[in-house]
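To start, the structure itself, in C-alpha cells.
Shown here: the complex without one of its protein chains, the others still in place.
For chain A:
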Amino acid sequence: MNALRVAAVADIHLGEDLRGHYRKTLAGIEERADVLLVGGDLTRHGTFEEGRLVADELGGLPIPVVAVLGNHDYHSDADQEIIAVLRDAGITVLDDDAVTIPLNGVRLGVAGGKGFGGGFAGKCASEFGEPETKAFVRHTKEIAERWRLALKGLDADTKVVLSHYSPVKDTLLGEPPEIYPFLGSYLLAEAADAEGADLIVHGHAHSGTEKGITPGGIRVRNVALPVIEHAYVVYCLDGEGVH
C-alpha cells in the first residue's frame, strides 16, 4: 500500500490582524503532503467574520483539507455558520462524524470533532451530583460514543482521529496539571482504542508536548501551532494498517 503524507496543524487562531499570513506558509504544501488536517481553534473569537477569513485562508488549496472546530470557534455561538462557510469553501468539517478520502489509491478515513474535557482516568469528573456537572461529563461521553460509531462505520485503509481536545495526558506535559480536566478526556482515547486508528491528532494545549500514545497504543500528536512552531507537521503513514 502507498504511504500517506498527512499534514497537520491546530490552533491557528486567525483574525483580521493575521489575514494572508498563514496562507503564505501553505505555499507548496502539495509537494509535501497529500491532505491537511486542522485540529480546531481556527479563529480567536469564533465570529462568522473570522470563519469567513479562515475559509479564505484554507480554501482552494491543491490538496483536501479536513478540519474540526475548537472551543474558541464556539465562543460567539456562530459555530454552525462557521461550519457552513468553511464547507462552502470546499473544506471538509467534521462534527462528530467521519469522511473517507481516496488518496494515491489509499482510502484515508478521518473521524472526529471538537472533543471535550473531563480529565483522565483516575482523576476525572463523573456524571454525578449537580445537573451542571452531569451535563459537562455527559457532553464528553456522548461525543466519545459518536466517535466510536463513526470509526466503526469507516471503511478505510488508514484511519486518523482529528480532535481539538486531547485524548491523553502525555501531550499535555508542560501545561499545569490542575487544568488537565479542561484540556481533554480519556474517553476520547477509549473510543479510538475500542475501534482502532493509526493516529490521533489534536491541539488546544499550547504549552503541551507533541508526542504521546493512548493506552491501546495509538500514536497521539499535539499539533497546536505554539507546540510545533512550524506551519504544519507531516506524518507519513506507511500503511501497515489499523492498530
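Throughout what follows, a contact is a pair of C-beta atoms (placed from the backbone, for glycine too) under 8 Å apart; a residue touches a chain by one contact, two chains touch by 3 or more; residues count from 1.
Convention: contacts and distances are computed from a predicted model.
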UniProt protein name of the chain not shown, from "histidine kinase", "ABC transporter ATP-binding protein", "Osmoprotectant transport system permease protein" or "BON domain-containing protein": "BON domain-containing protein"
Touch criterion as defined above, residue of A:63, A:101, A:149 or A:233 at the omitted chain: A:233
Residues of chain A in contact with the chain not shown: 5, 7, 13, 17-18, 21-22, 25, 29, 32, 44-45, 72, 75, 198-199, 206-207, 219, 225-226, 229-238
